[in-house]
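Below are the structure tokens for one structure; questions will follow.
For this view, one protein chain was removed and the others were kept in their places.
Moving on to chain A:
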Amino acid sequence: MSSQLFRVGLWVAKVPQRALSTSPVCATSVVLDQKLRDEIYPKIGNREVVGFGINGYASYVDRCEFPCPAIRFKESTPEILKLREKEKGDWKTLSLDDKKALYRASFCQTYSEINAPTGEWKFILAVILFAFAGSGWLALYMRKFVYPPPVRTLNREWQEHTLQRMLDQNQGAIMGVSSKWDYEKQEWKQ
């Protein structure tokens, strides 16, 4: 379907012969053949197709980079059609409510609504903190119930005795431990 719409788009873009015609401006300028119409209109209902949009699909998306979607947002109801007739006149005669209604008929969200903060960060932070808490609990469980008891050599007293033994055996006399021990003064070399 996208290739067909793209062809439509190309066909419309290749119409500079209109520059030579004397007919008035064509207001509904997206001309679809019957096959496309049968494909698209059941999906979009009564909405007017107005352009190429993002990719040629007759879809509506609010994106800051693409101000003009392919279809109007709301279906063409009689009230909206009345407003469109009014729109053909001087825009200064439109009231503020009319203008807002026209905007909302063509578009779903304004730019500030699109970019408004959603507070999603709170949920994400909560999930991350839950994950940390869960890992903490898992680590405690592993230590208590899964790991074997620690090796008996892993305490201070054993390590001190080991060090004493290394000094007694003069291990590392050139560059290692014993080279840093002063055997006359029985203390570490300063």
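Descriptive notes on the structure:
Just so it is clear, a residue touches a chain if its C-beta (ideal position, glycine included) is under 8 Å from a C-beta of that chain, and two chains touch if they have at least 3 such contacts; residues count from 1.
Note that contacts and distances are computed from a predicted model.
A single chain of the complex does not appear, and UniProt lists its protein name as "Cytochrome c oxidase subunit 5A, mitochondrial", one of "Histidine-containing phosphotransfer protein", "Cytosolic Fe-S cluster assembly factor NUBP2", "AP complex subunit sigma" or "Cytochrome c oxidase subunit 5A, mitochondrial". If you put the hidden chain back, the residue from A:K82, A:K99, A:R165 or A:K180 that touches it is A:K99.
Only one of the listed residues, A:D33, A:E113, A:E160 or A:D182, touches the absent chain: A:E113.
The set of chain A residues touching the chain not shown comprises 9, 12-13, 18-19, 21, 25-30, 50-54, 64-68, 84, 87-88, 90-94, 96, 99-100, 102-103, 105-107, 110-113, 115-116.
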